[in-house]
Structures are given as structure tokens and as C-alpha cells.
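Here's a structure for you.
Here the complex is missing one protein chain, while the rest keep their positions.
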Amino acid sequence: MHMPTDKIVPQSDLYSRESTTARTPDENPLPVRVKARDVSVFYGQKQALFDVSIDVPEKSVTAFIGPSGCGKSTFLRCLNRMNDTIEGCRVSGLIALDGSDIYDPSLDPVELRARVGMVFQKPNPFPKSIYENVAYGPRIHGLARSRSDMDAIVESSLQKAGLWSEVKDRLHEAGTGLSGGQQQRLCIARAIAVSPEVILMDEPCSALDPIATARIEELIDELRQNYTIVIVTHSMQQAARVSQRTAFFHLGNLVEEGPTDLIFTSPVEKRTQDYITGRYG
Amino acid sequence: MHMPTDKIVPQSDLYSRESTTARTPDENPLPVRVKARDVSVFYGQKQALFDVSIDVPEKSVTAFIGPSGCGKSTFLRCLNRMNDTIEGCRVSGLIALDGSDIYDPSLDPVELRARVGMVFQKPNPFPKSIYENVAYGPRIHGLARSRSDMDAIVESSLQKAGLWSEVKDRLHEAGTGLSGGQQQRLCIARAIAVSPEVILMDEPCSALDPIATARIEELIDELRQNYTIVIVTHSMQQAARVSQRTAFFHLGNLVEEGPTDLIFTSPVEKRTQDYITGRYG
Amino acid sequence: MAHSFTPPSEQALDGSAERLKRIRAGLGKRHARERRFRALGIAAIAAALGFVAILFSMILYQGLPAFTQANLEVDVHFDPAIVKVAARPVRDAQQSSAEYQRALLDWERKVTMVNWNRVLEQSIKAAAPDFEIDTKSALSIVETSERFRLRDMFVADPGLLGQTVKVKMLASANADNWLKGNIDRSLPDTQQQLSPSARMLSDRFMEDGQMRFAFAWHIFTNSDSRSAPASAGLAGAFIGSLYMMLVVIVLAVPIGVMSAVYLEEFAPKNKFTDFIEVNINNLAAVPSIVFGLLGAAVFINYFRLPLSAPLVGGLVLTLMTLPTIIIATRSALRAVPPSLRQAALGIGASKTQTVFHHVLPVTYPGILTATIIGVAQALGETAPLLLIGMNAFVAQIPGSPLEPSSALPVQIYLWQGNENRNFFEARTSAAIIVLLGLMLMLNAIAIFLRARLERRK
Amino acid sequence: MNTAIVASLLLLMLGFAYQLGWSRSRNMAVSGVKIHSRPAYHASLVAFWALLPALLVLGLWALFGDTATRTYILAQLPTEITSLTAADLEVTIRRIRQIESGFGVVGEAQTYENSAAQALREFRALTFAFVVATAAATGAVGLFLAQRRINPRLRARNEIERIVRVLLIGCSVVAILTTVGIVASLLAEAFRFFTFVSPIDFFFGTVWSPGFSSTGAGASGKYGLLPLLWGTLMVAAIAILVALPIGLMTAIYLTQYATPRVRGIVKPIIELLAGIPTIVYGFFALVTVGPFLAGIGSALGLDIRATSALTAGVVMGVMIIPFISSLSDDVIRQVPLAMRDGSLGLGATQSETIRRVVIPAALPGIVGAFLLAVSRAIGETMIVVLAAGNSPFLRLNPGEPVSTVTVTIVNQLTGDTDFASPQSLVAFALGLTLFVMTLILNVAALFIVRRYREQYD
Partner (left out) sequence: ASLGAASAQSRDTMQIAGSSTVLPFSSIVAEEFGQAFPEFKTPVVGSGGTGGGLRQFCAGVGDNTIDIANASRRMKAAEIESCNAAGVNDIREIQIGYDGIVFASNASKGEFALEPVHVFKAIAAQVAVDGKLVDNPYKSWNEIDASLPNQPISLAIPASNHGTREVFQEKVIADGAKAAGLPELSKEELEKVTTTFRQDVVIEIAGDYTETLSRLQSNADTIGVFGLSFYDQNRDTLKVATVSGVTPSLETVAAGEYPVSRPLYFYVKGEHIGTVPGINEFVEFYLSEQMAGLGGTLEAAGLIPAPAEETAAVLAAFQEGKALTVDAVK
């Protein structure tokens, strides 16, 4: 197994390099927000991701699909450096947000995570009130000047997450007392409250019932007006329903990436084809 | 919520009652081995299964599919009374194996479980040697007269589980040292060793990689020559690949049941249709 | 299209029928073994519960009688013929405060010098006018400390001179033993502690109601006493224990929680943290007596902290309690779902913020319980305290953690070794009841708080 | 007094620095510049940098001030005094310090002593003023430099977090310091002991008879460890024989059979046993269990003493029951449910599942619990002090009294022995032996439990 060097491509090459992933053609390219080149990830000695290169376009939903253990979550976590918090995890290659390397030592990962928000598989509200759940991010980042400022942020975030009408009378009750779907929307509101530029979602509906799932999917569709969204899902149906672009991972490789409709109808790669038609998984 | 009475249908009615589940037509009925009528299951106050009636035919694979939490595992565990070991779980209705009620107080669940074997989602070999893992069942039931008898049972079980060639030189090494797929086959061998009549499998491949999965699927196909098999899976593809009959569960109800090819191509119920085409799940 | 039930074919049954027969043959024995095993489990539990029951009932049985003690109520005449002291000094104008204090102290000394035993003796004799009794025997009925009570009464109110007041006096330990039957009543005079006349008089007082058993409140308000064993109490030891607990709480909780936080949340996995971990686990099991040796060598000999001081006891117990708190806090931290940490990190909280804003608050119930249990353990510890001089005789209630004091378990140890066995055997059990009561209370508080905190989540 | 002055000064500085830092960074934030860290972090950082140098200065003085003072006193003394022997010089310095502190000395103070004391008094006042001034000055410098650093890009939060982390590490190091303290204090005194008695005689001697101090036979006493070790192991073995079956079966029944209700009632009651102070067990053994066992013994025609290895062992066993039961309870419940289901699914009865699958799977954990219980039994003191009979002989009969290492430590340190003699120093050698024994047991237990844990994660 070859050992990773932290930077295998000099900075200057980043924009000159094209993503080499097999891709289905794309007619109307949107501006790129996140650019990854040759990203490899190691857990201790074990390599979980192999030279992944991808461009994530602005104000759209990009879905990562693939069989279990193929590295979807791992790659997603690279995008806001949540991998830093995992013991023994090393990342090589380059990832840039708006053109600047997010693994640059001068960049504070805490600041990065305020710009790239994250929503997790299982809804994980803090064991605090609904208000405090949403207000926490703005508070630690010093985003609100005053009490009323904060109230405004909380309200607008909850509104954007489509939760306001359901909780406005009980903002000071515990966030953990909500139903699963509401909790997940609360987590989305919490992420929105720090006005991130990108929102990462790792299987956000897998713990929810079909009705709550539908509600979240609608919400994602609305959010993409304002945010760049990356979503990991194990359900091809969901990817088809919510995303504009889809990336298919397999055994740590990004096999293919392109507009969702094309990926599902005419993939370039045989493996993608097999997966989509249920040969495995 | 209505409280269950343990027997809502008198014993005499069992054979006269038809399963009322919506079902796609079946042309070549096989003899029925397990018959369930109006089975409801409660976890404490919560009802997890509602009046499930089904017939499981001999020497074939019956798959239970449905979204997460719909009660597939719960129903499977009713078939060998593994639910008895769960605190606060109550079963009502009737389940018969070869025509005799398995919930009859005179029936010993220990004996029943020797006749209805079980393989679990995560391979769970005992922390003993491979040999001891397989010999465990025959030993506690006193099935082997002699040492050589036991050796024969172990060998034939491992052979049937397609593991013999891989482990015959290290029978006395720990079973936990095998790979995931091998462990699962060891668990199958362990179940076969007591020569059960029915084998229940609860998502036996969900912890395995695609190659190991394929290996187990092959094995299931072989086993159905001799055993009646019921398998729970969350993958419709898997159900399609291995089973002859499929039962679709939703929210604790058995929605529809019938020959696999028919269920997947022309289901009777709208919910089945929706699920299969990816409207939810 | 219906499935009809067809029994499996005959041939198919053959093998399996044979197999079933074998299984069935073994079932009886197997179920019998199952029942035996289960009975063993029940027996074990019964044994354990039996021990609890025996222990508690024995101690209650032995200790409860000690909570009542005989009291003698008699008329005390402050006879001017015995109490011969000048009037209490009054402060005159030119006198400085210090001079006045001096004069007052002199007067008090004179009051102390009064032969109060004579007053006691007269009162006792007056209570049974027709009874012949010698001075020594008469005085042996009441506790020797009662003479200081009369003095204190007089100092507080010199107007008592010449007056007669009813005073309830504590019977002596020997009289109490006699009246309770703690000493064999049939023994000959030579083996009795009280003289025959004193015994008869005590009985007589008991009959005519001047002597009565009453609840011994002084167990809770007095310190230990050697010269007046009947008046010995637990207050000093209790306060000493309280100070030690305070020290433990103030030091062990923050240090313990902080090191747990470091080890669980921040520390990289390396040889050094591994070493700390092994070290802490080991410390949790180091015998308490070794901590006593440490305390004697480090705090007493090296740092020259005072002997018998609750502060030193508290420090030793802190070191003992630390590992308990660290281990419990760590397991509480480990139980916090990673999703909570991810949630905070995911919106840009730093590691420190994540831990202190979200993770730690969730573990409060666990930390609290661990603290209370650790403190309760420390409260009951005896052996190390013996090595740092906490087994001193202290007649005063300590005013600060630096003043000498005893501790509850040490007091129990001292009392169980007291030479007046007849009296102190019950008294020791009484002290144990108090200590156990305290323990149970602490545990109940832990359970209660835990339940409340967890409900709030 | 002085401490109060210094403390309030420090507090004042802290408050001022915080306020300064806060208002400066706040102004920046209000003026619309995007600042990296929130004002509270800047403020804390300034406060920290102001406090640290001041504390350092004070700390240095606390460390070296005494030496400096001593040097100063020496400089004040006439040469004929300074040329005295070290011991006499020490006495003189002590006297001067006492005169200075107002504690006073016995006998006439010499003129040179008085003048030295006077000089010392001035020196103290001066140095105190100087130290406080230096502390304040360095604090001010720190404050000034720190507040100058405030700018929008300063990563104040990161710095504060680094400081917090250092603090956390500091707390974790306390555990190590404790171990170091234990080892150091035991080693030093144990070495002194081994200058009197050869380690071979100590570790392999079969006679424990330390002699007594005043006849001068002290050094020729016999310090054989083996009788004590034998007693220790015998008591521990009896305790384990009582506790292991009961504790293990209790844990098995409660985890595998009991309904949550029964478990909820029985478990806390059994754990009560763990909360009872050992002195209480000791007393219980002495007054209840001992006589009871002796009674049984005489009924059976066996010679069982009231205070014996058996009495202490049985009672200690009762004490250890909850220890074994809750540790085993934990490890049994850590055995994955899948393991149990696997066995039940094959048609095993519950007891077969427990005996053949659950217990073997939990065995390493149970062995770990067992080892920890052994180490606890070995280190237990008070029960043995009261109930084992203190008889340091190699005897086979458990009905006879024995002595243990822990008890001997207490006896040798609280007895009448000469303090610099091997009689009392031996306690430290014993303590060291005990520490090493329990260390080995604990590390073995840890090792086994860890290996076990790796299997299932």
C-alpha cells in the first residue's frame, strides 16, 4: 500500500486540472462551488477512498449514491473536515471551497464548518430547547448583536426549514421532544442559522418514515434556491427525486458522475448500470 | 388499543380458515409447512404486528420484504418463539408447524427451536473453535452417539454450508477469526447441524460485502432442496434473486404475498406497487 | 389456489422422527438441570439479601437501645453554705474591657472551684430522704459532667443562689447499664460496678418515676467524652467528617472531572495516556492503608500539615476518591452519543466548546452520582485516618478544617475499643446506625437527583 | 493576613485585565470589523497573561523564599555562631524564627538572636513588599503586552483552548503524582528498613516477631513476611470462596432470569453492601459473626475461634459480593445479545446458554473482576484489624487467628515502637509489598479485560 503525501498536486495545478472521473455529458454547467482533486482517505493503514475528483456546482443538489461502505460518508466528511475529528484518519489530495484550499493549515476548521454546514443521518438535536438549538451556532460565532437579532435569526431559520408554524408556540420546550421528522428539520434549521454556503447531508432521511421523508425532500428542493447541497443517500429513488447531479461511488472509487437524469437512464460505466438495475447492493 | 386475547380463533378453526392476505395467484402450490393465522404481536402496549396470516410452503424460499420497522423480524421471530426471550413481548393468534400449534403450552420451545433453526443478521459465531461452534447444537441435544458420529455431523454440516474446504484444516481455530462471509456460513452450518426442518434467516447478508453476499445467496439456493427457508431482507433485489415466494409487510401488516415473479411484476395492491417502484423506502 | 396442509412424506419423517425422539429423550433431564441452575441463582440472591437483613437487624437491635438513656430529675438547692462566692463582678466605668474580662474570668474560676459535687450529693440525698447512702455511691448515680452543668447554670444566672430548681441530670454510664440490665443483675457485689446502695437507690428512683429513660439527644450534640462516658456524643466526629467531605468535594470533583474530560475527549491515544489510564485504574484499587502511608509521609512529614486535621484527612481521601470519580465520569462521557459531538462540531463549535457546552452537561447526572458514591465511600473510610492521627481524643467540636478532630468511622473504632464494654457496645452500634443512616441518605440523594436530572433531559 | 492581601490584589488585577480586554475587543467588533474570536475570549486571554507572570513570581518566592530567608539569617549571625555544628545552627535559626514570629523561645534570648530576629523582621516586611510589587509589575507588563496583541485576526479562542487543555492535562497528572508520591514515600522508608534487616530475611523469613523497642532486642527481632502473607492470602481466599459463587450466581440470575422489577429491587439492596463502611463490617464480625461461627464450631466439635481467619474471611466475602456481582453483571451484559440468541435459536435451554456460551464469552471479564476482588481482599484493613485475631503465625487451620499485611502496618505504626527503629519502619516495607502485590493483580486484571474488550468491538 502506498503511503499518502499530504499534497500530491501543487496548489497552482488545481484549477488547471480537470476532473478525470467518467462522466455523463452535461449541457448547462453551473458555476462550481466545491472542487476536489485526487482525494484519498486513509483510516489508519486502510485506504477508504481512492483519488476522488469531483466538482460540486452551486445552488443545486448533488447526490452521492453507492453500496454500503463504498466511502460516500467518508468523502462527504472531507468537505467540512469532520474527518479531522476521527482518530487515525488522514486525507490527501486537494479540496477547495470557492477556490481556496480548505486543508490549508492557516484555515481554521471551525470557521470552515460554519461555512459548510452538516446534517446527519439520525436527527441529533442538542438536549436543549428548540430556541437554543437554533441559536447555538449564531451565538458561538458571534453572529447576533442583540437579543432581538438572535430572535430574528432563529425565526427565519425555522421558517426556512418549514418548522416555524409547528413550533412557534413552544420554542422553549426541549428539541428532543419533537417527532423524528421535526427533529431532522430542526437540525436543518440549526445548520441554516449560521448561514452556511454549502450544506452536507448524510442520509438525512434514513431514520424517518415515508411521510417525514417526503417532507424533507420537499424542503431540500426549496433550499437549493439559496444553498449548495450535497446529499448522501442509499436510496436510488431518493437520489432520482431530489438531486440534479448524481455521483456513484463503489469500493472507495468515484465511478461516475453527471446530471441525475442521464446517470439513471444512460450511464457510461457498466458498474453504474449494474448497480442501478439491482445486480448488487 | 384493544388488548389481545391469546387465542382468538379456536384451534378447530385453524385448518378451515384461509389466509385472507391479498395475494397474487399461484399456479403450483407446494405442501404447506408453516401456517400462521391472525398473528398479532405486542411489545408492551405497542402493537407491532396486526393479524398476519400466511402459509409457508415446504422446500422453497419465502422472502419477507418491506420498509424498516414494518415487523418482518418480529414475525420471523414468532415462528420459532424467539420472541419468548424478549421482555414484554406478547403474541396472539395461531402458528402451526406441521399442523400442530407451536404456542401450545405442552410444546417445549427448546424442542421447537431444534426443529426451526435460525440465522441472524450479524454473523454471531460463539467464541469457540469452528468445530465446537458446529458441534454445539448436536451436543446439547444429544444427537451424536460418539465422537466419530459428531465428527460426521460437523463435516456434513460444514459441507452443506459450503465451508468445509475452506476450514477443514483449521477446525480447532476460533470461529471468530473467520471473515464475515465465512462466519455467516459457519452460522448456517451451525443451524444445519441439528437438522432443522425450517431455517429462518433475518437479513443474513446485510453485514456482508457483495461477494460474500453472492456466496450466501448461492448457498440458500442449494439449501432449499432439503429445507424450508424463510428469509427477511431489506433488498428487493435480493428477494427477487433468491426467493420463490415473497411477502410484503408494511406498518405491521402483511400487505400481500405470492410467487416472487408475480409480486414483482404484477402486484395486486397499490402499496406494494409503490414500494417496488421506489415511491418510498 | 388454496394451499392444503399435507403432512411431510413418510420417508422424510423417518430420519427426523428418530432425531426428534432423541431430542425428546434428553429434554426431561435438561429441564431439571435448568431448574437446578435457576434455584442456585435464587439461593445466591437469598444469601446476599439474607446477609443484608442480618447485618442491618443486628446493628439496629444492638444500637437502638443506646438512643435512650436514664435521666434523674431532682430538686437542686443552690445552698449558700456550699456555693460561697462573691457576687458576679459588674463592669464599672473606669474599667477597661480587658480588665473586666479578667475579673469575670476570676469569678468564674471561683465558681468552678465550688464543691458542686456536694450540691449534687445533697440533691440526690434529698430526693430520697429516708435512704442511707454514702457520698461516693450517691455521686456514682449521676454522670460526673453534671457538676459542670450546675456551674454553668449558676454562671448564667447567679440569682439561683439560695434557690431550688428542678434539674434533669444524666445518669452515669454504670447506672444506665444497671437499669437497662446490660450488666448481670445477679452478680455479687464484687463484680458490680455500682455499690449495693447506689444500685438500690437507682432502682428506687426508677420506681418512683424520678429516674426515667429519655431520648439521648446529646448523642447528636456532644463531642466524645472520656471523663463522662454517658455524655459522649458524635457531634465532633460528625463535623470532622463533614469537613473532610467538603475538602473531598472541593478538590476531587473538579480535578477528577477535568482529568476525565482530558483523557476521554482530548487525549491522543498514545503510550503516555495509556500509562495514565493504567495508573488511574490501579489507583482505584490501591489499598486504602497505602494512602494512609502516603498521607503520613507527604502531608504530615514533608509538608508539615497539622496532625489530626480534617484537611489532611480530606486530602488523603481526595486522592483515594479521585480515581473513582475519574472512572465514573469517563464512562459517563463514553455513554454520550457521538452524534451529539458531531452535531456541535458540524455547525462550527470547536472541540472545547463541544465538550463544555454539550457533552459535559449531559453527563452531570452520572458525575453527580459518581461524586456522591465516591464521597460516601470516603466518608466510611477508616484505616488511612488511623495513620494520620485522626484517632485522637478530641473533646471539642472543630471550628475549622485545620483544627484537630475525629471522624465518624474513627469514632466507631475508638468506641468499640473503649474499656467500658457494657456501655459502649451499644453506643458503638448507635454510632454505626448514624453512619449508615448518613450513607443511605447520601445514596438516596444520589438516586433521587439522578432520576430528576435524567427526567429533565 | 498576607495571604488575604495577595489574593485580593490578584483578584483585582484579574478583574481589571478582563474588563480591559473585553472593552477593547468589543469596540473592534462593534466597529464592524470581522473578528476571529468573540470578545469574551480576548478578555480571558488578557486576564490570563496578566495573572500568569504574577503567579509565577509568587510561586518562585514560595519555592525559594525560605532558602533566601535562611541565607539572610545566617548572614546576620556572628561568625562564632555560624561555625557551630549543623544541628546547633539549625536550633539557633529555629529560635530566631520563633522570636521573629512572636512564638517565643524558652530561656533568655541572646542579644545576637534578638538583633537577628529584628533584622529578619525588617527583611520579611521588605521582601514581602518587594515580591508583591514584582508580581504586580510583571502582571502589568503581561497585561500590557497581551492587550496590545488584540486585533481582529488574533486567534484568542484557540489560545484559550490551548490553555484549558494544559489545565486539563495538569489535572490528569495528579493521578500520576499520586502514584509517584506513593512509591517515593514507601521506597525511602523501606530502604531505611532494609538497612536494618536484610531483604532476604524479610521476604523469606517464616517468623514474625519484631521484638519490642525498649529492651534493645529490637534489631534482633524477626521480620519474616511469610506468616503475614500467608494470613493475608488465607483470609482473601476464604473471602473469595464466599463471594465468588454468591456474587457470580447473583449476577447471572439478575441479568439472565430476573424480571426488571426484581432486578430493580434486588440490585440496589445488594449494592448497599458495597456502601457499608468496612469498620461496620469489622464490628459486625467481632460481635456477631465471630461468636456465631465459634458457636457453630463447638456444636460441630471444631475448634473455631471467634476472631479468626474464617470470621474475617467470611465477613470480607460478604463485603466483596456486590463488587463481584456488579462487575460480573457488567461483563455479562456486554456479551452481545446475538451470542445468546444464537444459542437459544439452536434450541439450547437458558442455563445451557449461560454455562456454555455466555459465561465462556464473559470469562476474561469475570477473571478480571475476580482479580480485582482478590486485590481488594488483600488490601482490606479494618475487618481484619477487628476480626482476624492478629496472630502472625504460619497456621493451616482457618479457625485459628491470623494476621495480615495491612493489620501489621496499622499495628506497627500506632503501637509503642521506637519511631526510628525497624519495628515501625517495617510498616513501609510492608506497604510497598502490598502495593506491588495489588499492582500486579490490577495490571493483570486490566490486561485481561482489555484483551477481552478487543474481541467484540
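As written, the chain order gives the labels A, B, C and D, with residue 1 at the start of each chain.
Following the convention adopted for this analysis, a residue touches a chain if its C-beta (ideal position, glycine included) is under 8 Å from a C-beta of that chain, and two chains touch if they have at least 3 such contacts.
This is a predicted model, so every value here is computed, not measured.
Only one residue in the set D:Ser44, D:Thr232 or D:Ser403 touches the chain that does not appear here, and it is D:Ser403.
The chain that is not drawn here is touched, among residues D:Gly170, D:Gly205, D:Pro245 or D:Pro291, by D:Pro291.
The residue from D:Thr138, D:Thr278, D:Thr307 or D:Thr406 that touches the chain not shown here is D:Thr307. For the chain left out of this panel, the touching residue among C:Gln122, C:Gln193 or C:Ser429 is C:Gln193. Seen across the whole complex, the unshown chain contacts chain D at 3, 66, 87, 90-91, 94-95, 98, 101-107, 209-215, 217, 221, 286, 290-291, 294, 305-307, 385-386, 389-393, 395, 401, 403, 407-408, 411-421, 423-424. Although one chain is not displayed, its contacts with chain C can still be listed: residues 105, 108-109, 112, 144-145, 148, 183-184, 187, 190-193, 225-228, 302-308, 389, 391-396, 402-404, 416-422.
Criterion: only the chains that are shown with their structure count from here on.
The interface holding more C-beta pairs in contact, when B-D is weighed against C-D, is C-D. Once CA atoms are averaged chain by chain and compared with the all-protein CA average, the nearest chain turns out to be D.
Centre-to-centre separation between chain C and chain D, using Cα means, comes to 21 Å.
Remark: chain A and chain D have CA centroids separated by 50 Å (rounded to whole angstrom).
Each chain gets one centre point, the mean of its Cα atoms, and the points for chain B and chain C are 60 Å apart.
Shown for chain B are the residues that touch two or more other chains, namely 110-111, 114-115, 140-141. Of all residues in chain C, those that touch two or more other chains are 23, 30-31, 350-351.
Taken as a contact graph, the chains are fully connected, with every chain touching every other chain. By the touch criterion given at the top, residues 15, 18, 25-26, 29-33, 35, 55, 57-58, 98-99, 108, 110-111, 114-115, 140-143, 195, 197 of chain B touch chain C in their complex. The touching residues of chain C, counted against chain B in their complex, run 1-8, 15-16, 19-20, 22-27, 30-31. Against chain A, the residues of chain D that register as touching in their complex are 29, 35-36, 38, 155, 157-158.
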